[in-house]
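Here is the structure we will look at.
One protein chain omitted, others in place.
Just so it is clear, A and B label the chains in written order, and each chain counts residues from 1 on its own.
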Amino acid sequence: MSGMSIIPKTIARLLFPFVAFFGAYIVVHGHLSPGGGFPGGVVIASAFLMMAIAYGLSGLKRESALVRAEALETAGGVAIVLLSLLGISLGLNFLQNVLPTGFLGELFSGGILPFLYLGVGLKVTAGILLVLLSMLFAFGGEE
Amino acid sequence: MNERMAGLMLATIVGVLLIVAVYVSLPEFGSFPLRNIGGNRENAIGQRILENAPRETGSGNVVTGVVWGYRGYDTLGEATILFTAVVGVVALFRAFGRRRA
Partner (left out) sequence: MELNYAVAMMLVALGLYCVIAKRNLIKMIMGLSVLTDGIHLFLISLGYRAGGTAPIVAGEMISDLQGFASRAVDPIPQALVLTSIVINVCILALALSLAVHIYRNYGTLKPSEIRRLRE
């Protein structure tokens, strides 16, 4: 599919870093303010989708784009499972909090909770982007 | 038209029945620790989690402590459901362009 005229292209190019940074802020501060991995992943995916709609998909090959998105999603899922198996390797329960829980309210607190949210954010971003890219490629074709 | 009127009447009756049932059997709106449903006379479990979660899980957000600390298996299952739905949609749209029916 071809892109749009010059005004949406400029606006998308200017707004993309702000939206992606805001989504990353929501994901990273999941244990200090409302949000977490799930809504933050959706915000980052919508930033990438805004660029894809404004510039068009004519520069992408179908197989390589889908394979890259699938690799990111499985990496996020495997990260969650490996982190939760960390407790079993030390002799404790599954999903046990093994890293030290620091002071309340700081960024490095809460054991393995921030890393679990990072895995979920990566998985949700890649999943939504994969769904929308496969639909766009099936309808538009590649010229 | 007959099916539409039957559907409208069914939805209205179900809605009125649900509103009446909710207002009769639940305690009033805003009484959180009390659980007077049925024969229960003790506090809800959310009160105990509110007192212990910042100290045990170490996170300021109590909902994060519940989602990953006290109910971690449910969130793991939800991540699996998300993965299954994405795989299903990609598989459905893979054969879209080849077969021109």
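By our rule, a contact is a pair of C-beta atoms (placed from the backbone, for glycine too) under 8 Å apart; a residue touches a chain by one contact, two chains touch by 3 or more.
Everything numeric in this text was worked out from a predicted model, so none of it was measured.
Q: Would you indicate which residue among A:A12, A:L32 or A:M50 is in contact with the undisplayed chain?
A: Residue touching the chain left out of view: A:L32.
Q: Write the list of subunit A residues that the hidden chain touches.
A: Subunit A touches the chain not shown through residues 32-34, 36, 38, 104-105, 131, 135.
Q: By the contact definition given up top, give the residues of subunit B that touch the hidden chain.
A: That gives, for subunit B, the contact residues 3-4, 6-8, 10-12, 14-15, 18-19, 22-23, 26, 29-33, 44-47, 49-51, 53-55, 60-63, 65-67, 71, 74-75, 78, 81-82, 84-86, 88-89, 92-93, 96, 101.
The criterion applied here is as follows: only the chains that are shown with their structure count from here on.
Q: Calculate how many whole Å lie between the centre of subunit A and the centre of subunit B, each centre taken as the average of the chain's C-alpha atoms.
A: 24
Q: Please give the residue numbers of subunit A that touch subunit B in the complex, ascending.
A: Answer in residue numbers: 30-34, 36, 66, 70, 73, 77, 80-81, 84, 95, 97, 101-102, 104-105, 109-111, 113, 116-117, 120, 123-124, 127, 130-131, 134-135, 137-139, 141.
Q: Enumerate the contact residues on subunit B facing subunit A in the complex.
A: 54, 57-61, 63-65, 67-69, 72-73, 75-76, 79, 82-83, 85-86, 89-90, 93-94, 96-97
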